[in-house]
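Only one protein chain is missing from this complex, and each of the others stays in its spot.
Take a look at subunit A:
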Amino acid sequence: MSAFFKLLARNRLALGGLIVMGLVVALALITPLLPLVDPDATNTANRFLPPFSDGALLGTDALGRDLLSRLLWGTRLSLAVGFAAALFAAVAGAAVGIIAGFYGGRTDNIIMRAVDMLMAFPYILLALAIVAALGPGLVNALIAVSVVNIPFFARNIRGITVGLANKEFVDAAKLAGMSNARIITSEILPNVVPVIVIAMSTTIGWMILETAGLSFLGLGSQPPQADLGSMLGEARSALITNPHTSVIPGIMILIIVMSINLLGDGVRDALDPRLKSGALSRPMAATRVDRKHTPAPEARTEGILSLENLRTEFHVKDRIYKAVSGVSLSVKPGECLGVIGESGSGKSVTALSIMGLVASPPGVITGGAARLEGRDMIGARYGDLRTLRGRRVAYIFQDPLATLHPLYKVGDQLVEAISSHRAISKSEGRAKAIELLKSVRIPNAEERVDSYPHEMSGGMRQRVGIAMALANDPDVIIADEPTTALDVTVQAQILSLLDDLRRERGLAIVFITHDFGVVAQLCDRVAVMYAGRIVEEGPTMEILRAPAHPYTARLIACVPELGAGKRKLEAIPGLPPSVDALPAGCAFADRCLKAQPSCKEGEILLEGTGSRAVRCLYPELSLSKETA
């Protein structure tokens, strides 16, 4: 609760709202003590005095009544009526909601049907009907406004009560022979009261506005008694000649409602946990780049795609998570490079950084380069980057149900991959889409082209994902765990499809996975990542036969039979260190059986000769000796 108030206080607008509201309420409370003129004392000699007149700070109205006095008394009345209406609606609505939620079944059904009916009215019609039946008057307007708002409370409270009614402590109370009334008052009520209070606080501004509205229409408070609404309503006839009589009560309503809205927003934000974590911020079109040293925009590189010392961080509040700290990789045409690691090892972030697809905020690329044929794409202008995305470097993602747009036909999504880069006619696009679907071996491609993603199986959707990546004949495909969500047979099909495609088209593939079995089937070379770094690199077969890094050895030992075992890495005790507090020395030291004190000191380099390299002081296999 105190954390809640802290959060509220941090929201400066909400705090402002709270202060203004507090002032208005305080003013309304002390109104009877202030030396004010009688608000209903008429004085026809002093009609329509302007503001700042002698003896009438805010002037007078059509009957010569003092506006300041009327304003304060009117505010008091409006607040009281709005509060009373909210309280009445909350109590009645909560009672209805608790009864419906607690008893359930038929009772619940009938009550909620009635509530639905009430909600089918535009709210003011119901209020007008009630006022029509009861006759105009402030109390009747109050009743009308409360009744109209009962369904809102009833629905909210019912939902919570239903949840509570099935909890163990309620069952226990029932078994203990407590009466339903006792259970409601002792077990249910204490749990719903906070919700009632919050719901009330968010609707009270609304209630004040609605009762003021009815008074404005002449259906609420009757002369000479006046709330803010009826003051405004009466002043309307003199709007053009004496606007101050309208402006004064109008501004007061505005101030009240606005401060309550500000406060309500603050309460809502404080209660919404997503806002606390900053998760509601949207990713920008490309990852933010903030590099201390800008590498040369062009450089001669080996391979078609190469990463140089890439660093990507997540900046969340004052914490920095080093997801990728200095990764260098390269891949040649027709080659498949596996990047393997546990979740959180930074392998996916590495893959997404290449084309600036890391969600930002919070992602920031803080160093290094990602070169396509020598050209650095990290510093590239957004416009240039966009034309490379999908055309030269394409992605295949995990879980195609989430990664395909749910409301577009798959054919249209395929065509769009092409039309984003070159103009294409409708008929040509459709033909091309069908051809692409056929190339990934989707049966009935002519019909499937008009399907929506939710109408396809997981394997078919992933084929669509692959077809989309192939649409522009890219040079590099980055596949981010494309088979994880699929069952073993479908997985094998997808892998052999990718293998064929790379051989036919000379594609370079970067294949991100956590599964050595998959790597063994497809990849020529493999890089093992741990805590944002590459710990071992080399040809797949050599590493599988004789891993050098203790971590790699353990990973391989986890796969009982290559390509057929369980698809999850497991059985390495312990967890990787959190990347916002990396220890000195080897990040694997806490889980490593061979760890020595020297492992926890200084920087350990990725060293080796020939095609292999390892980042370890005491490797399972000394690379320099073997290759020497």
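Throughout what follows, a contact is a pair of C-beta atoms (placed from the backbone, for glycine too) under 8 Å apart; a residue touches a chain by one contact, two chains touch by 3 or more; residues count from 1.
Following the convention adopted for this analysis, contacts and distances are computed from a predicted model.
Chemist: I notice the complex is incomplete. Of the names "Glutathione ABC transporter permease GsiC", "Thiolase C-terminal domain-containing protein", "Multiple sugar transport system ATP-binding protein" or "Aminomethyltransferase family protein", which is the UniProt protein name for the chain that's not shown?
Modeler: Missing chain, per its UniProt entry: "Glutathione ABC transporter permease GsiC".
Chemist: For a quick check of understanding: of A:Arg12, A:Arg319 or A:His454, which residue touches the chain that isn't displayed?
Modeler: Of the candidates A:Arg12, A:Arg319 or A:His454, A:His454 is in touch with the missing chain.
Chemist: Looking beyond the chains shown, say which of A:Leu27, A:Leu63, A:Leu87 or A:Ile130 touches the absent one.
Modeler: A:Ile130
Chemist: Of the listed residues A:Phe216, A:Phe314, A:Phe516 or A:Tyr530, which contacts the missing chain in the full complex?
Modeler: Among A:Phe216, A:Phe314, A:Phe516 or A:Tyr530, only A:Phe216 touches the chain that is not shown.
Chemist: Thinking of the whole complex, not just what is shown, which of A:Arg386, A:Arg441, A:Arg505 or A:Lys594 touches the missing chain?
Modeler: For the chain that is not drawn, the touching residue is A:Arg386.
Chemist: If you put the missing chain back, which residues of subunit A would it touch?
Modeler: 113-114, 116-118, 120-126, 128-136, 209, 212-213, 216-219, 232, 236, 239-240, 243, 246-247, 250, 253-254, 257-258, 261-262, 265, 279-283, 285-286, 355, 357, 359, 382, 386-391, 394-395, 397, 399, 402-408, 416-417, 420-421, 452, 454, 468, 471
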